[in-house]
Each structure stands twice: as structure tokens, then as C-alpha cells.
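Shown next, in C-alpha cells, is the structure this report addresses.
Coming up: chain A.
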Amino acid sequence: MSPTLDQIREHFSGPGLALSVTPTEHAAKGYHLDVSVAPAGIVPAAQALYALGFGLDAITGVDWIAQNEMEVVYDYFHPASPLRIVVRSRAPRDNPEFPTLSDVFPGARWHERETHDFFGIRFAGHPNLIPLLLPEDADYHPLRKEGAP
Partner candidate 1 sequence: MSLLSTEPLRLLASLLLIIAFVGLNAAYLVLAERKGAGRFQNRPGPNEAGYGGWLQPVADVLKLISKQIMVPPESDRLLFRMAPLVVLTPAMMCLAVVPFSDTLVARNVNVGLLMVFSFGSINVMAILLSGWASRNKYAIMSAARVVSQNVAYEIPMLLVVITLLMSTGTLDLSEIIKQQAGGFWHWNFFRLDVNPLAPVTFVIFFICMLAEANRAPFDMAEAESELVAGAFTEYAGMGFGVFFMAEYANIVLGCSLATVLFFGGWQTGLGALPASWGAWKVLIGLGFFLAKMYALVFTVIWVRWTFPRTQFYGLLNLSWKILIPISLFTLLLSSVMIKLFA
Partner candidate 2 sequence: MKTDILAVPRGFWSLLTGMRVTLSQFFKPIVTVQYPRQTLKMPPRYRGHIELILDPETQRSRCTACKLCERACPSDCILVEGAKFEGEKKKSVTQYELDFTKCSLCGACIEACPSDAIKFSREYNLASTSKEGYHYDLVKRLAEEKERKSL
Partner candidate 3 sequence: MSAPLKIEPATGSGETFVLNLGPQHPAAHGVLRVKMTMDGEYVMRAEPVIGYIHRMHEKMGENRPLAHFLPNTGRVDYLSALHYNHAFVGAVERAAKLEVPPRAEFIRVITSELNRISSHLVWWSAFLLDLGGFTPLLYAFDDREKILDLLEGLTGSRLTYCYFRFGGVVEDLDPGFAERTRKFIAEMRPRLKMYRQLVTDNIILRKRLEHIGPISPDLCLKYGATGPVIRGSGVSYDVRRAEPYSVYSQLDFDVPTFPESDSMARYLVRMEEIVQSLRIVEQALDKLPDGPVLGKVPRVLKLPPGDYCYAVEAARGRHMVRIVSDGKEAAYRLKLRTPSFSNLSLFEEASKGMLLADALALMGSLDLVIPDIDR
């Protein structure tokens, strides 16, 4: 019942789903498949993976100030198979906007609030996007690269 790597690969190699699908060596990178999708493709990817039995592990924000882009990396794990899937997506740095996953994975609410705290990335449709770890009235985003204190 646990899905196989190529089953996921040919799912993502469908038309218009993913920008690039690169299988990686777990011993070298720590995950088996690295899929990068457009911001719009995040929710369908999550729904597909959830249907296959994957769980959301973590959401990581990365601030690529050189390329003037904000990146968000979604980690998925599967309870029955050792597969680790990484779905990443980029958005322009001055208006970082990603759709929220909280309808598919309620656990994403906290991860997204935290990424919003640290990077200022807005997640459209998030029910309660207020600071999670920073004080309630925090308007600074510590992990942005432009020399935030």
C-alpha cells in the first residue's frame, strides 16, 4: 500500500504540474525527490500527496535576496514507506504570496504562521495569520536577509 518513488515521479511529470522533478540520493541530501512547483501548484501537490498517505512534516522559508526571491520548502513523510518528498516553490521577494495548506493539512496553520513571523511571507486563505512565536505586535521579520536586527 506504500507508494513507490516512480509512482510519485510520473504523477508529477503530468502536464503543467511541476516545473522540475529531480530524484536525489537520500544518503547525500536526506530526501528522495525534489519537486519544484509554481505557487499555484502547491495545494494540488499537497492534496495528491495526502491522497497517497503522506503527512506534512515541516514548512521552511528561505530568503534568496541575491535572486530577489522568497522560497518555501514543504517536507512530506510517509508512515509506511521510507520515502521523503520535498516540494519547493518560489515567489518574488517584494510580494511573497503563497496559498495556504491549512485546508489539506491543519498542521500547516502553525508552520505557516511561523514562516510568516520570520519572513513576512503571506499565506492567502490562512484563517488566523497572527504572530505565533514573536510578540503579538511584532512587525519585524528576523530571518529576512536585509540586515534585520
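We adopt the following convention: a residue touches a chain if its C-beta (ideal position, glycine included) is under 8 Å from a C-beta of that chain, and two chains touch if they have at least 3 such contacts; residues count from 1.
As a selection rule, all candidates are chains of the complex that A comes from, given by their letters.
Remember, it's a predicted structure, so these values are computed and weren't measured experimentally.
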**Request:** Please name the candidate from 1, 2 or 3 that touches chain A in this complex.
**Result:** 3
**Request:** Please give the residue numbers of chain A that touch candidate 3 in the complex, ascending.
**Result:** 26-31, 34, 50, 53-58, 60, 62-63, 73, 75, 77, 79-82, 84, 86, 105-107, 109-110, 118, 127-128, 130-137, 142-143
